[in-house]
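Note that one protein chain of the assembly has been removed; the remaining protein chains are unaltered in position.
Now for chain A:
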Amino acid sequence: MVKNMKDPKDTRVVIGMSGGVDSSVAALLLKEQGYDVVGIFMKNWDDTDENGVCTATEDFEDVIRVCNQLDIPYYAVNFEKQYWDKVFSYFLDEYKAGRTPNPDVMCNKEIKFKAFLDHAVSLGADYLATGHYAQVREKDGQFEMLRGIDNNKDQTYFLNQLSQDVLAKVMFPLGHLEKKRVREIAKEHDLATATKKDSTGICFIGERNFKEFLSEYLPAQPGEMQTLDGEVKGKHDGLMYYTLGQRQGLGIGGAGEPWFVVGKNLKENILYVGQGFHHETLYSDALIASQINWISGKMPAEKMECTAKFRYRQDDSPVTVMVLDDDKVKVIFHEAQRAITPGQAVVFYDGEVCLGGATIDEVLKNEQALTYVG
């Protein structure tokens, strides 16, 4: 990174520490590079259970242990209110609207790289660092975000809403490392989190049952499961519990190929199911997306060829992107895509460079919007 002109020891880097191995190693690397490193744990969610046990407390304990090993100061900051207002409310609203939200994208946009960045700046930080697998490159005063070199771990999909202003202040110390190497470094330094399991799932749900969690906040409306021809195949527990292309949890047996969710009818509360992974209803050839962010700060071209990801850890697919208006693009797939899901992010790439992303609103087939997707 060349953007920093100051001596590392005079450069304060605030690093967001989750108590996981990635941010622990990121902090270690910064410390080794000689920066004035300050570790901060974000408390975004209170999950204290009836026994008073809170995973945030456990995680903060790990942050303390690692920071003491590295001899860096550690603090915590509470963003529960901001998280509720900006991320969780959005999360519930999207489900209510029959869509599948991406709280991680929103959390990065509104909390980690906004509220938390502001907090870091208020602490005199020159940079904010996180343990994300992504890279920042400066080119003629412009910042580019590149995929992490570990293709399997690359997290640019979740970071697609970052702006130039943010990238100017951000460091991703793990971007050039393979996850395997990160674990090794943690073990070599005997970091307290070296063998800690990676967290899975959405942070506020944690290891809990997703269905149970959601039912605490949104009333579930059970209804019928039908084929597209109207044949009743069973009952569903509430449309919000299902995503397009899902196979598990349908409970439809019988002969032939397995059954999949192929659509939702929000109005009539019907879950459409069909047989076969490659059920034709799941396939589309274009999408409309809004809430676009171009990392460069401007739309690269009115019409462009690039690649896109429609979900995390998916291979890129070649697409044509056409600007419809200020906040709307049409993305045409070169090959039909399966189970494109409204509410999820579509993220654009030019080789290793992440160009930006948008939120999927509509899914098209033969220029017709698919009605039953959600």
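Just a few scattered comments:
To be clear about the criterion, a residue touches a chain if its C-beta (ideal position, glycine included) is under 8 Å from a C-beta of that chain, and two chains touch if they have at least 3 such contacts; residues count from 1.
Heads up, the rule we're going with is that contacts and distances are computed from a predicted model.
Per the UniProt record, the absent chain's protein name among "L-beta-lysine 5,6-aminomutase alpha subunit", "Nucleoside ABC transporter ATP-binding protein", "Response regulator transcription factor" or "cysteine desulfurase" is "cysteine desulfurase". Of the listed positions A:R99, A:H119 or A:R183, the one in contact with the omitted chain in the full complex is A:H119. Residue A:A76 is the one among A:A76, A:I205 or A:I332 that touches the chain not shown. Per the touch definition above, the residue from A:A56, A:M225 or A:L244 contacting the chain not shown is A:A56. Interface with the hidden chain, as seen from chain A, comprises residues 38, 40-41, 43, 46, 48, 54, 56-57, 59-60, 63-64, 73-78, 119, 122-124.
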